[in-house]
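Of the protein chains in this complex, one is absent; all others appear in place.
This part shows chain A:
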Amino acid sequence: MEVGLRTAGKSVGRPVRKHDGDAYLTANATYTGDIVLPGTVYAALVRAPLAHALIRSVSTAAAEGATGVIAVVTGEDMIPWCDEIPHGLDAGHLGGHHSAVFPLAVEKVVYAGEPIAAVVATSEADAHAACLMVEVDYEPLPVLLDVESALAADAPILYPAWAENVLIEGHVGNDDFAEVARTAPHVLEGELRTHRGTAAPMEPRTYLADWDAGRQHLTLYASTQNPHVLRTVLAAAMRLREDQIHVVAPKVGGSFGLKMYGSREDFIAPVLARMVGRPVSWVEERAASLLPAAREQVLSYRVAFDDDGGLLALDVEALTDHGAAAPTHGWAMAYVGALSTGLGYAIEHCHVHYRVVVTNKAPWSGTKPFGKDGATLLLERIMERVAAATGVDAGTVRRRNFVAPSAFPYRHTSGLELDSGDYAAALDQTLEILSHERLRADQARLRAQGRYLGIGLGFELMPESADIPGGFVAAYDTSTVRMSPSGRVSVLTGVTSPGTGSDTGICQLVADELGVALDTVSVVQGDTDTCPYGFGNISSRSLVTGGNAAVLAARDVADKIRAAARALLRADYDEPVLIEDGIARLTRDPSRSVSVVEAARAVYTRSYELELDVEPHLESTRTYRPSNIREVPDALGRMQTYTTYPYAVHASVVEVDVETGVVTLLRHVATHDCGTVVNPLMVDGQVTGGVVMGLGAAFSEELVFDDDGIPLTTGFKTYLLPRAVDVPRVELGHLCTPAPGTPLGAKGVGEAGFAGALAAAFNAVNDAVAPLGARLDRTPLSPIAIMRALREARR
């Protein structure tokens, strides 16, 4: 279904290139690590070599005497300077447990790699060298490395005050599976295990903190997704007023969730800078940036369905291997996974019991696509199993269960309310691009020759632009549009862009609303002193929230340009004015016109000629707050906490070498719908990047530990991101169902691609090995895992 663009303008909807691309190409894009301040000193961290231990003592004397060392700071030393880190979403306030986390560990370490002390020195090399001279006496404690051991009756308790190893648990949907299952024609059960992975942006977390003791003022340059909220939490923990802190997020080298505000790492440089009174630079080493994690779950499911493959009820027990407790939102990925389970399929009885289990690994930390990946993989696995059990084609099973376009608004059992889309149309388009029937014939022919081709589908539905009641994640954001006397337009916005292109999209939107050329518009973001307070980039929100706000603000400014044009043209106050190509014309007599530049100048310089109710400034600040969010729970405790619901149907084609377990990815197709497309170049870039990240998660990216909980994946030789040769060109299809009730009609696209690609690849490999009786119920799909499955099948 091609609905077309709601906002078709001079630049919206067109493949406009990055508005500041030349800065990147000429090495003039400044990242945090490129900034130099005079007198800067460098921090490095002493990290725990054990996954669980008491810190008996820390001896810093030798390190303090080492070359270039300015200070050695232990966890205890830092306490007077920094309170415990404020939680993004405190499980302790939601029926779970509170955890007190400081930038540096105090008394006890709960994961290998946990920072326990910091060295500040005049060079990075000296700081790292001196870290090796800090002597720490540890008393080892028993280590918990998986959910089963952590939940065992005799398990040691990681956080003694809790008396259990569960951070938080909860139910989403009604627990009525047994009742439905009694009369259901079929019931299947199973278990799906997903592995630990991480975001791994190319730029590690990077900070440069400058404390001005005279002014009692902190300037922090940080590779952060949320500069304003970072300022808020820094101020709280460092006992400063927010106006004593200026956070600047320069160009950010990718984030994917890792750079969400409020991790302990956010506090290292600012607190040290204040302690030593000099600018402190801290760059996370690659090995450490592979500690924060996501995705590791054990999902046990029971599903009831009819003879046609129609799902009647679903019950899921979701165990999350969270690792240690943390102040960030990481655990909420388990909750979002529960909220999203079954979303897009019309399942009347859907229940998820989620439990977030703590273990001696680094904590979960926000990672694209924020828990929706596990939910997607689970449902898509179930669809394949239901198809196999009923003999109904896998695509048909999905079609039978999809929420139909006529059913919107459709409230899922979790409370999320789907607003628009045509899932079956996306499936049809994907199958068409694939030439599905011909491919199935090829598959049959090749099987006869002993070659194992697999075709797998994956439907993803991503709730986007999240809102957390009471938390610093909001579905709204704010933008200012300002036009100077010479007609230049600046957009200052609370949203940020780590390269995703929402800034270019915002330029396009504002240029069209104002009827001016694209190159007259620039965007300022990532600066707490100049931009309106905002929530940055998370949850695919930047264009939807900041973009819609900029549209509203630009309309205000355009109204003033119209008023000024009327004044200059001596037209009546109600005379309609059309602005296009930088010219404001009277609609009824287009020969009477002034340029936007003249009109802008007149607003500033001829204010007494304007209509009396027009204030003589050319600026508007507006907040876009979507109307579909419901923070107040209904009688069943359900909320509607997401703004838009983009979706996609993926298909993967693989060949499995059954002698070696090696998978060759032959094709990947994805038909995607993110509503109004502001910039197809940027949208395709988001989807393709997400697909390849999802394929990496499916096949090669896995955080691995030894039996003592020591990470073995400490760099890109062991944590294997996909390289260009590992993946096929992604074939994209497009649909457009604009988001209803929004000025723009755009849906979030930043997390697109990942979950559907993971699911499609998973199903494709299973499809390939099915004729040999093999079945994989865990990720990653490594050659070893595939050989194991094939061996088990032969037994």
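Quick note on the criterion: a residue touches a chain if its C-beta (ideal position, glycine included) is under 8 Å from a C-beta of that chain, and two chains touch if they have at least 3 such contacts; residues count from 1.
FYI, contacts and distances are computed from a predicted model.
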{"item": "Chain left out of the displayed complex - its UniProt protein name, from \"FtsX-like permease family protein\", \"5-oxoprolinase subunit PxpB\", \"Carbon-monoxide dehydrogenase small subunit\" or \"ABC transporter ATP-binding protein\"", "value": "\"Carbon-monoxide dehydrogenase small subunit\""}
{"item": "Full-complex contact with the absent chain, from A:334, A:730, A:749 or A:764", "value": "A:730"}
{"item": "Of A:103, A:689 or A:709, the residue in touch with the unshown chain", "value": "A:689"}
{"item": "Contact partner of the left-out chain, one of A:54, A:125, A:404 or A:636", "value": "A:125"}
{"item": "Contacting the left-out chain in the complete assembly, out of A:14, A:286, A:592 or A:788", "value": "A:286"}
{"item": "Option from A:60, A:414, A:500 or A:641 whose C-beta touches the chain left out", "value": "A:500"}
{"item": "Hidden partner chain, touching residue among A:254, A:471, A:616 or A:740", "value": "A:254"}
{"item": "Interface with the undisplayed chain - residues on chain A", "value": "15, 17-18, 21-22, 24-27, 29-31, 33-34, 36, 67-68, 123-125, 200-204, 251-254, 256, 283, 285-286, 498-501, 681-682, 684-685, 688-693, 715-717, 721, 723-725, 727, 729-730, 753"}
